[in-house]
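These notes concern the structure reproduced below.
Heads up, one of the protein chains got dropped from this complex, but the rest are sitting where they should.
== chain A ==
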Amino acid sequence: MNELSRLQHSHVVTAACQFTEQVPHARALGIQVVSVDRDQVRMRLTPQSWMFAQEDTKEICTSLLYSLADSAGGLAVIAGAMELMPIATLDLRMDYLRPANGDRALLAVATCRHLTDQVAFIDCDIFCEADSELLATAKATFMRNTHGQQFHSNGLKKNSV
């Protein structure tokens, strides 16, 4: 990455992280952005008792891993494309390899595998943060530049992306 694109990327990333943290559902789940590289995003989810799959177990409901993968995947599209345009999930496929223990934080690592003008292909792995055990894998495709208003943060002018 040259100096200019690095600067552009950091602007986009800052704005995208702000945007992600403002998403009401991500806030409600307590999803945190851990890091954003050019095409790789890390996000953390700390389990709470209302996230459990069953009254009598401490296993996290798979749907929380699903939401985490969708959130991390969306930010990976923006990081990979280096532009803040609205996107929409086209499809998402999850494989749940192991049960997720309710007293350990989850870490999602989403990678933007390929971008076309209209579509982004994303892989996402979800780990148990404490022991790096792989809990679930996801594959998603996102539609880029979906209709609607272009969003931008206060610190980012529309022309700069």
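Points worth noting:
Methods note: a contact is a pair of C-beta atoms (placed from the backbone, for glycine too) under 8 Å apart; a residue touches a chain by one contact, two chains touch by 3 or more; residues count from 1.
Everything that follows uses one rule, which is that contacts and distances are computed from a predicted model.
For the chain that is left out, the UniProt protein name among "Zn-dependent protease with chaperone function", "Thioredoxin", "Succinate dehydrogenase cytochrome b subunit" or "Thioesterase domain-containing protein" is "Thioesterase domain-containing protein". The chain omitted from view is touched by exactly one of A:15, A:51, A:107 or A:135, namely A:51. From the set A:36, A:94, A:107 or A:120, the residue in touch with the chain omitted from the display is A:94, counting the whole complex. In the complete assembly, the contact with the undisplayed chain comes from A:68, out of A:17, A:41, A:68 or A:106. The chain not shown here touches chain A at positions 22-28, 49-55, 61-64, 66-71, 74, 86, 88-96, 99, 148-149, 151.
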